[in-house]
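Only a single protein chain was left out; the remaining protein chains are all shown in position.
Letters are used for the chains, namely A, B and C, taken in the order the chains are written, and counting of residues starts over at 1 for each.
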Amino acid sequence: MISSLVNIASILFVVAGAFFFLAGTVGLLRFPDVYTRLHSLTKADNTGLGLVVVGLAIQSGSVLAALKMILAWLFVLVSGATAAHLISTTALKGGIRVWRKE
Amino acid sequence: MNTFFTIVAGFLLVNIAAGLVRVYRGPSPADRMLSAQLFGTTGVAILLLLSQSLSTPALVDAALVLGLLAAVAVVAFVTRIPQNERDE
Amino acid sequence: MSFAGLALDGLLALSLPILAWRTLAARDLYRAAILFITFGVILALAWARLGAPDIALAEAAIGAGITGALLLNTVGGLSRRNGGDDDERPDEPTDRVGRPWTTRLAVAIPVTILAVGLGWAVLSLPAPTVDMPSLVGEAIAEGEVSHPITAVLLDYRSYDTFLEIGVLLLAALCVWSLGLSAVRGEAPEAVAKSPVLAGFVRLLAPAMVVSGVYLLWAGTSQPGGAFQAGAVLGALGVVMVLTGLLAPSLGRGSIIRAGLALGFSVFLLVGVAAMLATGGFLEYPAGFEYGLILAIEFFLTFSIALTLTALFTTVPPREKKEGA
Partner (left out) sequence: MLPQYFTRRAALHALVFSGLWLLLTGGDFGTWYLGAVAVAAATVVSIRLFPEGPGWRWTVGGTVRFAPFFVRQSISGGFDVALRAIRPSMPLDPELVEYETSLENPTALAFMANVVSLLPGTLGTEVKGRRIVIHSLVGARRATDGARDLETRVADLFGLSREGSA
């Protein structure tokens, strides 16, 4: 009973995570300039990974294993935000203009 | 349950494949770099899913290393690739 | 195997050769570098599916991490040399690569021969004549460590790692002999002075050190080991050179040279000493295996990390400390 509840919760979290990854990819392809694409890189994918980690963590059955996966998420969070900052600063300095609505 | 995780892993791999269109189109070097960074994040998620579905805890270590080193290439990109100063 | 697993494997098997082809056929070197990083990520996933988590780990560290930085670094260096004239700068940051048919042919012939040879080798693979499982079982009975992976890795991996550190050392010497100019970060001021970059390194450096030593320890009972640990610490060295925290000459020449040779030397010394004691090269006396191997791997990790950083900066260390 409990294990099937855990399974359902796990499936919900992982599916929600996969949805955010999909949205991130759609943003990567549809958004008009490098800055808007960076929005989808930092937010959609990190939320997606966070949800996948939660879904897997409640499956793992060990607190330490769950914490280790959360640690992996934190590493990605830090490097994702830093990468977005560095890439957007370089793009601004490189003279890539901000896309504006017509 | 393991089949479900494998399916999601496959779905995320398709996401990477679709994202390659952005690498192909660019147009700026920054666009290509950010796509590669995105694939790294997706790769971490796939490795975590595979670690569960294949019951291989060591793959969590691989995901950890991938996450830890994901930004190294970005640091190399911003410090080594010259950016064109375009006219405003 | 489930259908889902088969589909995932098929997707991996399909995307790897396509990515490899696109990487080689890319219009310019920068795109090729980006595609290579992606290739590294997918390759790590493929190794994970093939049940080789240790290679997946190495590929994540080397392929997606440090090789990507190495290639981007090279692309940056090349476009600096070629794009001196500001008006002539192409839209892309790198030169277009011309590929005359002679070059293509010169590459295509050996590659085709290799591919055919490999295909033939795989198809004509004989039934294994060496009974690996029973050999491993014997080794476990002889050795001190009980975990089968531990025993195999520690007893048989020695030669492998020994040759790897030798090759790396030779590569560093070859790069030094080319007389290239020193690599240093040349970020625009807004990036170099950004507190975000400094904060990132501040956070990352100790995490990489702890993770690196963890991988070294992990190698004794699960995937991991000196090479993976060295790759993580080498990546840290690369980031520190690029952000200007470490001079490209790395430090005092004699100390750096000694550090590069340390892993190889300790390995050789222990191996020879073991030969004098037990009669076989790298055959450790009973009861000392675990400690000896861990000590060797420790020094190897240090040397591998230092060698990777030295390979990246491309200049031999000076005898006197720079700026002292």
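Following the convention adopted for this analysis, contacts are C-beta pairs under 8 Å (C-beta built on N, C-alpha and C of every residue); 3 or more make two chains touch, one makes a residue touch a chain.
Everything numeric here is computed off the predicted structure, so don't read it as measured data.
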item	value
Contact set of the excluded chain (shown chains only)	A, C
Among C:Ser211, C:Ser249 or C:Ser303, the residue in touch with the chain that has been omitted	C:Ser211
Hidden partner interface residues of chain A, rising order	19-20, 23-24, 26-27, 30-33, 35-36, 38-40, 42-44, 46-48, 50, 64-65, 67-68, 71, 77-78, 81-82, 84-85, 88-89, 92-93, 98-101
In chain C, positions touching the absent partner	190, 194-196, 198-202, 205-207, 209-214, 216-218, 245, 294, 298
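FYI, only the chains that are shown with their structure count from here on.
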item	value
Pairwise touch network: line, ring, star, complete, or other	complete
Most widely separated chain from chain B, with each centre as the mean of CA atoms	C
Computed distance of Cα centres, chain C from chain A, in Å	28
Centre-to-centre distance between chain C and chain B (centres being mean Cα positions), rounded to whole Å	19
Multi-chain contact sites of chain A, meaning residues that touch two or more partners	75, 78-79, 82, 86, 89-90, 93
Overlap residues in chain C, where contacts from two or more other chains coincide	187-188, 191, 197, 200, 204, 207
Chain C residues within the chain A interface of the complex	187-188, 190-191, 194, 196-197, 200, 203-204, 207
Residue numbers on chain A that touch chain B, as the complex places them	7, 10-11, 14-15, 17-18, 21-22, 24-25, 28-29, 34, 37-38, 41, 45-46, 48-49, 52-53, 56, 59-60, 65, 68-69, 71-73, 75-76, 78-80, 82-84, 86-91, 93-96
In the complex with chain B, residue positions of chain C that touch it	2, 4-5, 7-8, 11-12, 15, 19, 30-31, 34-35, 37-38, 41-42, 44-45, 48-49, 51, 53-54, 56-57, 60-61, 64-66, 68-70, 72-73, 75-77, 79-80, 83, 89, 91-93, 183, 185-188, 191-192, 197, 200, 204, 207-208, 211, 215, 218, 222-224, 228, 232, 235, 238-239, 242-243
